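Mind having a look at this structure? Questions to follow.
Heads up, one of the protein chains got dropped from this complex, but the rest are sitting where they should.
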Amino acid sequence: MNHAVHKDYSGAKLGMWLFLFTEIILFGGLFLLYAAYLSRYPREFTAAGQDMHVGFGTLNTVILITSSLLAAMAVTAIQRNERRNVLFLLGGTILSAATFLFNKYLEWSAEIGNGIYPGSPRLGNGPPGESVFYSLYYLTVGLHGLHVLIGGTLLAVVAVRVKRGTVHAGDFVLLENGALYWHLVDLIWIFIFPLYYLIL
Amino acid sequence: MAHEKATHHIVSYKNLFMVWLVLLSLTGLTVWVAHHNLGIGHVWGSLAIACVKSGLVVAFFMHMKYEGRLLRLLLFLALATLAIYIGFTFFDVLYR
Partner (left out) sequence: MTTVQPTSANFWNDTGKTGITSWIFSTDHKRIGLLYFYSTLGFFLVGVLLGLLLRIELMAPGRTIMGPETYNATFTVHGVVMIFLFIIPGMPGAFGNLVMPIQIGARDVAFPRLNLFSWWLYAIGAVIVLTSLFTGGGPPDTGWTFYVPFSARTGTNVSLAVLGVFTIGFSSILTGINFVTTIHRLRAEGMTWGRLPLFVWSIYATAWVQVLATPILGITLVLIMAERILGTGLFDPGRGGDPIMYQHLFWIYSHPAVYIMILPAMGVISDVVPVFARKPVFGYKMIAFSSLAIAAAGSLVWGHHMFTSGMSDTAILVFSFLTFVVAIPSAIKVFNWVSTLYKGSISLEAPMLFALSFILLFSIGGLTGLILGAAATDIHVHDTHFVVGHFHYVMFGGAGFAFFSAMHYWLPKFYGRRYAEKPAIVAWALMFTGFNILYFCMMVLGLKGMPRRYYDYLPEFAPLNLVSTIGSWILAAGLVIMLVNLFRGLFRGEPAGSNPWGGATLEWSIPSPPPTENFDREPVVTHGPYDFTKAGVQ
């Protein structure tokens, strides 16, 4: 009972998009809380927003958008059979991911150093809306950072397979799906950035 | 099993680059808007620009512009679901 292993490109892509929907809704829960608490504490959210480091935020936004460009270019490159370009582009994406996380580390070190972290005495003594803002900030950005790590790792795995030749112009759905995941990470940040850094 | 001719549309480097430039400009715009006094308009304005940016990422970087109707419909379904979760919660939040 031999059968050819039939790979379903459209099915694999459909499956990936369905997974992305679940990620959108996962973060959606945190955005739901943000929306509800913003409507309750508009002034405290604005005040806390003003204390956020817009420079870090903008820089990280540019980094992620650029990394998204590189990932999209990698898909084009593999479709054109430009294997070396694929590896460079994926490498660039992963490097951007690492830079993003490093920036996050610097930013959080500064904030935690200033006594801003969930359950801190400083936030405990401040207005309730401020504590809520920062708790949501750490949870949302933290969960997002975890996804940056996962996405970067995923693309590294894909890059290894491209190097080995198991992902190639005739069968690249793994790269395409990996890039889709990476774009999702970018998309979530596109909403995090204005809501946390530009509430002024 | 459906044997389909995979229509692998290739997005050119040039188009991707253009989208990137637009995304950067919109980022600049949203930062500029935030620093000018708009009150609560900040939130809606920022969200609107974020929606445009994400629309571009979905359409061009994620190839949605070149996908079939089914996938677009399903994305709309997922987004509508999230909108309902948030929107219906506001029946409570807004009217306490």
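Note that the chains are named A and B in the order they appear, and that numbering of residues resets to 1 at the start of each chain.
One rule holds for everything that comes next: contacts are C-beta pairs under 8 Å (C-beta built on N, C-alpha and C of every residue); 3 or more make two chains touch, one makes a residue touch a chain.
Only a predicted model underlies this, so the values are computations on that prediction, with no experimental measurement involved.
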Among A:Leu26, A:Ala110 or A:Val157, the residue in touch with the chain that has been omitted: A:Leu26
Sites on subunit B contacted by the missing partner chain, in the whole complex: 1-2, 70, 77-78, 81, 84-85, 88-89, 91-96
Absent chain, residues of subunit A that touch it: 1, 3, 8, 10-11, 14-15, 18-19, 21-23, 25-30, 32-33, 36-37, 40-41, 118-119, 124, 127-132, 135-136, 138-139, 143
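Everything that follows uses one rule, which is that only the chains that are shown with their structure count from here on.
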Interface residues, subunit A side, partner subunit B - complex: 6, 8-10, 13-14, 17-18, 21, 24-25, 28-29, 31-32, 35-36, 38-40, 42, 54, 58, 61-62, 65-66, 68-69, 71-73, 75-76, 79-80, 179-180, 183, 186-187, 190-191, 193-195, 198-200
Complex contacts: residues of subunit B adjacent to subunit A: 1-2, 4, 6, 8, 10-13, 16-17, 19-20, 23-24, 27, 30-31, 33-35, 40, 42-43, 46-47, 49-50, 53-54, 57-58, 60-63, 70-71, 74-75, 78-79, 81-82, 85-86, 89-90, 93-94
